[in-house]
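Here the structure is laid out as structure tokens; the discussion comes afterwards.
With one protein chain held back, the other chains of the complex are shown just where they sit.
Our next item is subunit A:
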Amino acid sequence: MASVEIQNVRKAYGDVETIKGVSIDVPDGSFVALVGPSGCGKSTLLRMIAGLEEISGGTIRIDSRVVNDVEPKHRDIAMVFQNYALYPHMTIAENMGFSLRLAKRPKPEIAERVADAARILGLADYLDRYPKQLSGGQRQRVAMGRAIVRNPKVFLFDEPLSNLDAQLRVQMRAELKDIHARIRTTTVYVTHDQIEAMTMADRIVVMRAGVIEQIGAPLDLYDRPANTFVAGFIGSPSMNFLNGVISDDRQSVVTGDGVVLPLASPAAAEAGRPVVYGIRPEHLSAGSADAPLSLAITTVEPTGSETFLLGSIGEQKVSAQLRERIVTKPGDQLPLTLMPSNAHLFDAKTGLRIE
């Protein structure tokens, strides 16, 4: 096991810089998720850690050793790919024992380590089969088995669950988390699915356009997003953003159409400053007739456990996720309340959080 230190790493293709000076510390034994929309550079960064892409600037250390120019095979890492990358002409046992065979380990040792990994992953009955005879979830497990067998210093995962169906993804998510809890190998996990990142990682790195937007524990990112991008990216459904200005008493935000949005404490910004008021859909609840907000409903989506409403407050689009079952229909006005302590305040120009 080892730590991974990424310092001011850059990647440029000609004049185009895709990673613009990124620094991340991945402590020994931790599980760090890199998330962000497509093209944010998260996969490139992972491939740079693996040694599959060259680094244009900065340093990467694995276990305190600078590995900038070290070949992938000498970095002591294991990588799991989105499309599994299993060798189709080898059996599951051969696939899993491949790296050990290359390292010229004695056959009994290979067999034993493969059997161990197969037991952990529930693959013991499939060792003689070929990849094409397995289901997607089983193939993904073989790909993980191939990584586990090597007992590497670092695991790198490149969107390993994106090819699975929704149900299997939830199941594999739990299995992955469980495996990490047992073997505690330092893990860097790339995903575009923030739920995956939230549920599995110790720490999340949110990236956009080659820059880190925020690093933190999953609930920190949820509770205290550093800017509107992170606020909108973390959490599902996405946070509502309402434009307005700080009121004269700094106790609320007033929108252009006169809606007053309450704040828990006086804003750390001068009165009249343009701001963005953020409130998560799940933090809105149905209120009594005299509630301060009123949602003009356009869509009602009941899911059984909760009701998802789309509509507008004043001129601005808002969604609400209510835990209770309410009888309503498009065109209705629904009074909403919120806890001011759940509201977030961002600068309208920079998008940065205002405490």
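In this section, a contact is a pair of C-beta atoms (placed from the backbone, for glycine too) under 8 Å apart; a residue touches a chain by one contact, two chains touch by 3 or more; residues count from 1.
Note that contacts and distances are computed from a predicted model.
Name of the non-displayed chain as stated in its UniProt record, restricted to "sn-glycerol-3-phosphate transport system permease protein UgpE", "Lipoprotein", "Chemotaxis phosphatase CheX" or "Sulfur carrier protein ThiS": "sn-glycerol-3-phosphate transport system permease protein UgpE".
Note that of A:31, A:98 or A:346, the residue touching the chain absent from this view is A:98. Summary of contacts with the chain left out: across A:83, A:171 or A:341, the touching residue is A:83.
Residue-level contact of subunit A with the missing chain is found at 50-52, 71-73, 75, 77-79, 81-83, 85, 87-89, 98-99, 102-103, 132, 146, 150.
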